[in-house]
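Apart from one protein chain that is not included, each protein chain of the complex appears where it belongs.
Chain nomenclature is as follows: A and B, assigned in order of appearance, with residue numbering initiated at 1 for each chain independently.
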Amino acid sequence: MKFKLGTMLSDVLRSAFKAPATERYPFVRKEAPERLRGKLFWDPAKCTGCQLCVRDCPSEAIELIVLDRVSKRFVLRYHPDRCTYCAQCVVNCRFKCLNMSNEEWELAATQKEPFTVYYGRDEDIQFLLEKIANENAGERVECPE
Amino acid sequence: MNNLTVHPLIALLLFPGGLFLLGGGLFYEWIDRKLVARFQNRLGPRWFQPLADLVKLLAKEEITPQGVNRALFFMLPVIALASALTSALYVPIAGFVSANSFRGDLIVTLYLLSVLTLCLGLAGANTMNRFALIGATRTLTQLFSYEAPFLLALLGPAIVTKSWQIMTINYYAQQHLWMAITQPIGFVVALVGLMGKLELPPFDAPEAETEIVAGAMTEYSGRGLALFHLGKNVELLIGLTMVAAFYLGGLANPLEFLAKTLGLLVLLTVLQSLFARLRIDQTVGLWWRAGALLALLQLVVVFLLR
């Protein structure tokens, strides 16, 4: 075995003449891959209220609030700060109501408001928020233990 | 050689001593870090980074640990920086005539640079911190090992010039062929010796970050650390000037100074990024076996060919 000195010389000299490998984020942003698991989004149109998504969430990040089961009025409360972005809820949903965005993944915030997100029809969310504001114990379904 | 003389007070405080030295030290530190980064295929800091580091350190609280000699703790960084700045009096900084010059000032300059390393070692020995103690031991061990070959390597040009005065050697080097070509072995030993003196990789065992945190400087923070860093930067500048003046054909004017010292710095950074860190016993072994012998060989050749 021949012993050499300075085996990385070729790398070192080549790097002197080419651009550094560092990505100058946030001035340069690479496109996120298609399957990136970013923020969760919910489409209320197809939800049946089965709550399989809620039951298997490892960190209690989503809650389904039932306003009226018969007329399928649900509101989904999502906590991006508790979410582990595992996509188990996405897999569990049989009607493909949930999906994880690959565009919204820069979720850091300096306030607490962005970390409680309500999804649903606008009038439903309005209704729920008023109800909570009135300090009425709304019909909330907790995650079954 | 430039005959321009500056008012002594300006020379001392602004140019070519004082602020220019400190600024120049920061600039060379930036070039060193930027080049090493580029060789590692990454971006590297922006030009004001060493200045920002200095300002930040000066603004931080200085914590004096328990069990140290307070006067020594306070004074050692100051003495280190002072000796580094004083050694600039005798070398052709920026290509100008040195502020003071007398026979034998080569030894004085080298001694002053060693005072800096000695202060570092004392600073480490001053504390009760284990990492600092080990770092101090390593610093002093390394000092004893590279000092002799480095001095011998710088003696080569001195013998050919028949003088131990730096400005005379500088003048002689300008008249003759580059001594890097006529005394190649001496040049190699001087270059590697410079890396040892400045504790650059692969000879950075005294401040091995992954083994002993920061070596002798572990307990320092705030102002003391800033002064030590400044002292090291000035040492970088002076060391480069001396090796460039002796072996690369002397420094006659500021342009030559910039070009030659920067060229030497580029060579140093390439060497820095190529090797892994050597253990302290390997460093000492290398120096006392290979380094001293090569330097002696070069001296013998110089004597014979005189």
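By definition in this document, a residue touches a chain if its C-beta (ideal position, glycine included) is under 8 Å from a C-beta of that chain, and two chains touch if they have at least 3 such contacts.
Here, contacts and distances are computed from a predicted model.
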| item | value |
| --- | --- |
| Chain left out of the displayed complex - its UniProt protein name, from "Nickel import system ATP-binding protein NikD", "Bacterial cell division membrane protein", "NADH dehydrogenase subunit" or "Aspartyl/glutamyl-tRNA(Asn/Gln) amidotransferase subunit C" | "NADH dehydrogenase subunit" |
| Residue of B:Leu35, B:Ile280 or B:Leu299 in touch with the missing chain, whole complex considered | B:Ile280 |
| Candidates A:Val12, A:Ile65 or A:Leu128 - the one touching the absent chain | A:Val12 |
| Which residue of A:Phe41, A:Tyr85 or A:Phe127 touches the chain not shown here | A:Tyr85 |
| Interface with the unshown chain - residue positions in chain A | 1-8, 11-12, 21, 33-37, 55-58, 84-88, 91, 100, 102, 145 |
| Chain not shown, touching residues in chain B | 39-42, 130-131, 134, 201-202, 204-205, 208-211, 213, 273-282 |
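Please note the rule applied: only the chains that are shown with their structure count from here on.
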| item | value |
| --- | --- |
| Contact set on chain B toward chain A in their complex | 37-44, 270, 273-275 |
| Chain B contact footprint on chain A (complex, rising order) | 5-6, 8-9, 11-13, 15-16, 18, 20-22, 24 |
